[in-house]
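Shown here: the complex without one of its protein chains, the others still in place.
As written, the chains take the letters A, B and C, and residue 1 is the first residue of each chain.
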Amino acid sequence: MRPTMPRAEKAPTTATAPTGKHARREGYEDGALLTVDDVHVRFHTRNGVVHAVEGVSLSLSEGEVLAVVGESGSGKTVFTRRVMGLIAGSRDTEVSGTVTFDGSTLTELDAKGLSAVWGKEIALVLQDPMTSLNPVKRIGAQITETLILHQKLSKQDANARAVELLRSVGLSEPERRVRQYPHELSGGMRQRVTIAIALSCSPRLLLADEPTTALDVTVQAQILDLLGDLQSRLGMAMLLVTHDLRVVRSRSDRIAVMYAGRIVETAPTKDLFDAPRMPYTEALMNAVPPITGPNHVRLAVIPGRPPDLLAPPTGCRFSPRCPYAQDRCLTEEPPLRDAAALPGGAAVDHSYRCWYPVGTPENAQARRVNAERGETAAGTPVTGEMVPA
Amino acid sequence: MAEMTIATPPTTTAPPGEAPGRAPRGGRRKAAVRRIRRRLVHLLIVLIAVTFLSFVVIDLLPGDAAVVVAGDNATPAQVAQVRADLGLDRPMLVRYVDWLGGVVTGDLGRSFRTGQPVTEALAQRIPVTFELTIIAQVLALLVAVPLAVYSAYRPGRFVDRTSMTIGFGAAAMPQFVFGMVLIVLFAGGLTSILPATGYTSFFTDPLDNIRTIILPCLTLMIAEAAVYRQLLRSDMISTLQEDYILMARSKGLGPRTILLRHALRPSSFSLITLSGVNIGRLLGGTVIVETLFAIPGLGQMIVQAVFNRDYMLLQGGLLFVAVAYVVINMIIDLLYLVLDPRVRRDA
Amino acid sequence: MPDSPKTTTTTTSLQKAAVADRDATDSEITSADLDLVEPVTGATATAPAKARRRRTPFGWYLALFWIAAIVISAIFAPLLPLWDPAVPDYNNVFGGITPQHWLGGDTLGRDNLSRIIYGARASLLVGLCAVLLGAVVGGILGMVAGYFRGRTERVLALVTDVVLAFPGLVLIIAIVAILGASLTNLIVGLAILSVPTFIRLARATTLVVTQREFVQAARAYGCRPMRIILREIAPNVVMPVAAYGFIMVGVFIVVEGSLSFLGLGIPPPTPSWGGMIAGGRTQLIEYPHISLIPAAVMFLTVLAINYVGERSRKLFEVRESNL
Partner (left out) sequence: MRIRPARTRSAGRVVTILVALLGLLVVVAGCGAAGGGKPNDGGPIGAVNPYGSDLAADGTPENGGTLVLGTDREIVSYDPTVQNSNMAAMAVYDSLMKLTPDGKAEPFMAKSMTSPDQGKTWDLVLRPEVTFSDGTPLDAQAVITNVQRHIDKVSSPAHAYAAQIASMTATDPYTVRFALKAPLGVFPTVFAQPITYGSLGLIVSPAALAQYGTDIGRHPVGAGPFTFVEWIPDSHATFGKNPTYWQQGLPHLDTLEFRPIPDTDSRLASIQNGDVDVAFGGYSQELVPALNNPNLKVYYGPGNAGEYLYFNFAKAPFDDRRMREAIIRGFDLNALGASQYNNRLVTAKSLFEETSAYHTDAASQEWPAYDPARAKALVDEYKASGGDPTFTFKTTTARRAMGEFIQAQMAAIGITIDVEYYDLAQFSSKVVQSNDFQLTTWVGGFDSPYPGASRLLHSGGNTNYGKYANPQVDQLLDQAAATSDDAARTQAYQQVESIVGKDLPVAFFSRSYLSTITKPEVKGIDRYTSRDMFYANTWVDR
């Protein structure tokens, strides 16, 4: 679970760069289950090229929970799908970098090879249980098809197993549920079903892409707890993608913060909460969650809008919204740096991407400068409440 | 109308949506029954309206049935006699009520022209048209569905582009041109391997039956297949964007399983509706094909009945077409119930 | 933890429909909508990225050019140096391709090129006017049905079903017989046949649009229904109706050809493509050009219309597969 240093300035070329091979060997020797090395995803669209994921590298050990946190449009969903191989290169989609899972390079597998891994070794839980279940197929059939496919169970055995699985994810009356259709279940129940499907073959890695965003607040915690419970019981690794930093505080071992397609900070969970280095992480933490109102309403807590990935800002991607932005931030993109060297930066494996990391004299200086002129170098007004107490 | 194939846009047929997890679970069957009953009442009103409309239209048609029946040599007095014999001297409403009474008792009257009971005429022609329609539809679907599924799987690739271009071409030609080309190719022009005209009943000679309907069915199915492919492809591409397809993929299912087991059924609603509408339409009028290949079908009968002002026959034909429309709509509704569980609960 | 406001998403009407179909009152739909924010690009294509052109294909321009050429020459036909399409020349009966007659002569020796160009007027007029009439009438009725629902909708559903349950050909024959054979009456007949489909299309779109905030807001402010329909709903219904109508123009051009086969097309001497194809049919073996040249022109025109129509539709609706 050590993020390797990215070769950020290197133009993405092919998926099988020598460094990739090296990374794979290294990751395997380290006992990492999943190693992601310098992954890029670019979409060629009518309006231009979208840099959805830019040089992301990370690794994940068996049984570890890594949270990927970021706003909408930060590229975390694309990243997840690229990790799994659901997004592949095509005429409109340019990919590079390598993903190694359990010693085999996923990015080199063909469709058939990937199919053998999917559902069996790596499983996916999607954001919206309303849309991720086939509306015209019975719950039971949607569970049993993986069992029949991957575990070669007979139809009868698969049915029995499906009932068991539904019971294990906490659904009442599982015998009745298997004969029901998705629309007959509530959102929370459906998400339990998708989890049951994902876990049906006891995968070693679960990718959970915002598994609770679409759910009622009361249900969110239940589902997350269920996931955590199952993860520890089955001993599988989990990549938990979310936009909500709060929910992963007690539920992850490590956190990677993504912004505009890049990892901007990564650290063990406790370390990150203790000493966030990247102003963006800090902002996410300080954002006050809405207590009332519909859960899906997104309040503008961090001023400004997420960057347009068609034309990302030069320099630091966060600079237009950053309260500490200086001239350098607008022109020069900061590399991912180790936090160990920083004041109070005792922790290992903490990297960040900032010229003026939080908790350093440089940062204090930048804060002062901006407060004096009333705006950042990018021209964003600095208000009192933006400055952390 | 022979070539109104494309006349139904896919959007008309989106199955009714509903809120998830809301309706009472127990009343599912009851709701389905209520839904069917409501449709039945609606369709019965449609039937009455169509038959009445056809009486009005027929009444407005210039040209006198009595003159046609009496022949070119008839004197006015004689025409009047014929008119009285046929009951055409009575007011339209009276005739309609009278006819409706007959319909209820299963008596559709007799052809003005040949004296053949209308029920007998229908019984002779419906099987022919039915066979032609169903076989053409099945052929069209057999061609269209695999092409559409593959085109949706690989949009913009060779199969998609080629079948699209051929499909557009098929929709760009009047049906009779196809029929003529087929006759030239297979029946007397380049080769003589199939009959150009005629129809043999399946029960008379099954082999001959197949030989006689090949060309008419091909002529009918070409444009249909093109439209079906386009429609299913479009709906399928839309389905393939759904999360549950991504989910299915992430389960490790192969493309074939995903396309056929996961994507086809939820993509097929518009296709089923259109196919149903087309069956209804074709049952009422494959006139051009029937004329070209001398097939004794219903379409020819209806059109000839208009030209000959053979009102009883026409009325009977129109009644059948309306009934067919109604029945097929019922079947489509029922198919929805089978295919889309979401519809089952709601009404 | 809250997210920042999402940027405007350009969902297509069909996606909107899909969303609304799930049930617009369900609070969870928005989250489904949000998922669209993330670029979901499928393509299992293992082929390496190549050919990243984003040019509009040449065929599209070709099709547009063809349509434009037909339309322009039809409009300016009287100004073009053409033979009179109605005057027979008995020395040119079944005439071949000559410097004087580029596409030969027909059964009366009239110039085929001239008749095709003048025929384009009738054929396009039938297609355009019938569709326009059907789209306007059907569009308004469909919006009314979709907006008011209830009894209005049920009555219109009945009307729609009645028209659909009545064989179209009989309707056309009846109209021609009752009102007389003319271009106008043919247009009226075809328009009537197309009305039900436009009603259904407009109604379906209206159902979706009506659920959207701006319409709900307008309703809440107490705007008059006709104003809402015209100001708020109509602009959203126009696009799908127009896209479908464009395809229907081609369909009706072909239908006119089929009607000509039955002697129900545009009455002579007005030349029309369908009439020309049907007129040359008896000479198909000996002089195929009389039938086949107008057939080719009709074929290419409808093909071009379908092609342009399909592509224009796609411009408003981009979907990618998850497979």
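FYI, a residue touches a chain if its C-beta (ideal position, glycine included) is under 8 Å from a C-beta of that chain, and two chains touch if they have at least 3 such contacts.
Just so it is clear, the structure is predicted and the values come from calculations on it, not from any experiment.
J.: Using the definition of touch stated at the top, determine which of B:A49, B:L86, B:L108 or B:A196 touches the missing chain.
T.: B:A196
J.: Which of C:F246, C:W273 or C:F299 sits in contact with the chain that's absent?
T.: With C:F246, C:W273 or C:F299 as choices, the missing chain is touched by C:F299.
J.: Identify the residues of subunit C touching the omitted chain, counting contacts across the whole complex.
T.: Listed in rising order, the touching residues are 7, 9-11, 36-37, 39, 41, 51-60, 62, 86-88, 90, 92-98, 103-105, 107-109, 173, 177, 180-181, 263-264, 267-269, 275, 279, 281-282, 284-290, 292-293, 295-296, 299-300, 303, 307, 311, 318, 320.
J.: State which residues belonging to subunit B touch the missing partner chain.
T.: Residues 62-65, 67-68, 70-75, 77-78, 82, 113-116, 121, 124-125, 128, 155-156, 158, 161-162, 164-166, 169, 180, 183, 187-189, 192, 195-199, 291-294, 296-297, 300-301, 304, 306-309 of subunit B touch the chain that is not shown.
In the analysis below, only the chains that are shown with their structure count from here on.
J.: For this structure, I'd like the pair of chains sharing the most C-beta contacts.
T.: Counting C-beta pairs in contact per chain pair, the top pair is B-C.
J.: If you take the mean of the Cα atoms for each chain, which one ends up farthest from subunit C?
T.: In terms of C-alpha centroids, the chain at the greatest distance from subunit C is A.
J.: Taking all protein C-alpha atoms shown, work out their mean, then name the chain whose own C-alpha mean is nearest to it.
T.: Nearest to the common C-alpha centre lies chain C.
J.: Which integer distance in Å separates the CA centroid of subunit B from that of subunit C?
T.: 22
J.: With chain centres taken as the means of their Cα atoms, state the distance from subunit A to subunit B in Å.
T.: Each chain's C-alpha centroid was found; their separation is 53 Å.
J.: Which positions in subunit A are in touch with at least two other chains?
T.: 81, 86, 111, 127-128, 130-131, 187
J.: Residue numbers in subunit B touching 2 or more other chains?
T.: Expected reply: 18, 20, 242-243, 246, 249, 255.
J.: Which residues of subunit B touch subunit C in their complex?
T.: Where subunit B meets subunit C, its residues are 1-9, 11-12, 14, 16-20, 42-43, 45-47, 49-50, 53-54, 57-58, 60-63, 152-153, 155, 164-165, 168-169, 171-177, 180, 184, 189, 230, 237-238, 240-243, 245-246, 249, 255, 258-259, 263, 277, 280-281, 284-285, 287-288, 291, 299, 302-303, 306-307, 314, 318, 321-322, 325-326, 329.
J.: Under the touch definition given earlier, write down the residues of subunit B that touch subunit A in their complex.
T.: Those residues of subunit B that touch subunit A are 18, 20-21, 25, 242-244, 246-255, 257, 261-262, 265-266, 339-342, 345.
J.: In the complex of these two chains, what residues of subunit A are touching subunit B?
T.: 81, 84, 86, 111-112, 114-120, 122-124, 126-128, 130-137, 145-146, 149-150, 181-187, 189, 194, 197
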